[in-house]
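Only a single protein chain was left out; the remaining protein chains are all shown in position.
Presenting subunit A:
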Amino acid sequence: MSYYLQKVCYKILNEYFGNIVAKVGEVLFQKGVNPLRVIVTYSKLPLSKVSEAIAVLVQHNLVTWEEWRPGIPCYTLLHDRILLILRFPRYVFLVREKFGEEEEMVVDVLLKEGQATASHIIITSCVKLLEASDNDTSASSGSNYEQRHITIRNHLLKLIENEFIQRCSSPQDSTKPVPVLTIKEEDLYSLPPELLDLKALQQEIQHRRTETTAPTFIHPDANVLWRLNYDRFHIEFRDSEICNSIVRRIDPLAGECFGAMLKCSYKVSDPWAPVMNVVTAADIRDQLKDLKYLDQYLKILEEQSGDCVQRVGDAGGGQYRLNMSNAFQSLTYILIYNIVQERFGSKAARIFRLIHKNQMMEQDMIGEVSMIGKKDANLLSYRLLHDNFLRIHELRKTLTPSPANKIIYLFHVDMSSVVRMVLEWCYKGMYNLMVQRETIVSDNRRLLDKRTRVDSIVENLKQSGGTEEQIQEVEEMMTPSERALVEQVVVKQDKLFDSETGLDETIFILQMYLYYQTQKA
């Protein structure tokens, strides 16, 4: 699709799945939909490795296939999903905040496997939680140890009911060489209880904790796999973004009002609709159960929320409607204004805001209305033009080239192309961040390896009961200046990781804006 998107995808796949998967992903991105043999010739890797790589990508919901010739499938890369890998920590954090630690563990396990059976999820999360509570000696004893798997099963059910986890489509006929994956609408979010054999689960959990051999229990739901429903998480992110912006603009209570309005709207409309259906003030009041200045808050929301809350009627104490695309429009506009301000200065930002507000402005007017000197205004507007934030539209009165003909040049802003350009910059920035992090690590690899070795030796000594002197000796292998250097490297690396997460938030807003633009059209 775009050059930098391809590079970022390559980097992400390289970091999380290895070089071979990254190369296969790159070929799929560049050359589009292709069967296996073609991918092998383009990537110049052995057939066995390429098929392993594609299997891994399919397992993690990044590649799909369909029948191209009878018996031969061709594979498609879902490149947007690769960028979502950077968002996984946010998903985990959201579940932790909204539900709790055990649900967080369930989502964590599912993220690491891509697709997994419910039994596997329950067993793995139980084992991990029990290990964690073993290490933490202050935790309660094993009285609820027996029932852990039931609580985890309930958490899993809750997540499925709330549509955070959905069932994967399964092959109808497993004998065909190219299975066709289908799923029925009603099965998508249902976990029938007969699928899980609780006793077998409990036995396997105990087996895993006490013995080290691989367990060989068979569970009845081996063919029913589950995966995360990314869109549901995105709804949550979207709502929290808008809510936060309202809280910042107005007041935390206004945020609560808005949350209540959202809940009422979800009962009557599709969460992804650009404009939701009507909700009356009476419903909101019921939801909130007596908030004092509700009417005033509704009025303020209507005026100040950037056209997100619209009043459409007076029945039932006031009828309101949420307009999500407008909400994201205003968020994105402010984001772009800030970007212009950071890049070109506040005067340029003022000019940009002015031109955007007035749709089209003549060159002479800019200097006058913005109260910046004419020369400066012209210079700045040409700079913005040069960097594609502004566009020029010529207007001629007549066609004849006589000098009396004045040509009027109008500046205007084409917001969706500006947004796409900024999105490209974000991809490029993400790529640069990852490259920078890799070079820092590879430059200091010897030091980092030394540090890990020293730490592991000290651990072993402590576990096997070494004396203080021995530990001191080993720790002296690293000089203080080396330790300081390692600390610096780790701090830089952490900063870059944080920047990746922050950049991902910007990418989310921009992608939501573009989504709603395409919905409109």
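Please note the rule applied: a residue touches a chain if its C-beta (ideal position, glycine included) is under 8 Å from a C-beta of that chain, and two chains touch if they have at least 3 such contacts; residues count from 1.
We adopt the following convention: contacts and distances are computed from a predicted model.
Asker: Name the absent chain by its UniProt protein name; which of "Cornichon family member 4", "DNA-directed RNA polymerase III subunit", "Alcohol dehydrogenase, C-terminal" or "Signal recognition particle 14 kDa protein" is it?
Answerer: Of "Cornichon family member 4", "DNA-directed RNA polymerase III subunit", "Alcohol dehydrogenase, C-terminal" or "Signal recognition particle 14 kDa protein", the absent chain's UniProt record names it "DNA-directed RNA polymerase III subunit".
Asker: Could you tell me which of A:L77, A:L225, A:V422 or A:V489 touches the chain that is not displayed?
Answerer: A:L225
Asker: Who touches the missing chain here, A:V38, A:V58 or A:L130?
Answerer: With A:V38, A:V58 or A:L130 as choices, the missing chain is touched by A:V58.
Asker: Name every residue on subunit A in touch with the hidden partner chain.
Answerer: The list for subunit A reads 15-21, 36, 46-49, 51-56, 58-60, 65, 72-73, 88-90, 92-93, 96, 108, 111-112, 114, 170-171, 174, 177-179, 181, 222-223, 225, 342-345, 363-364, 367, 374-375, 378-379, 393-396, 399-401, 403, 405, 407, 409, 494-495, 497-502.
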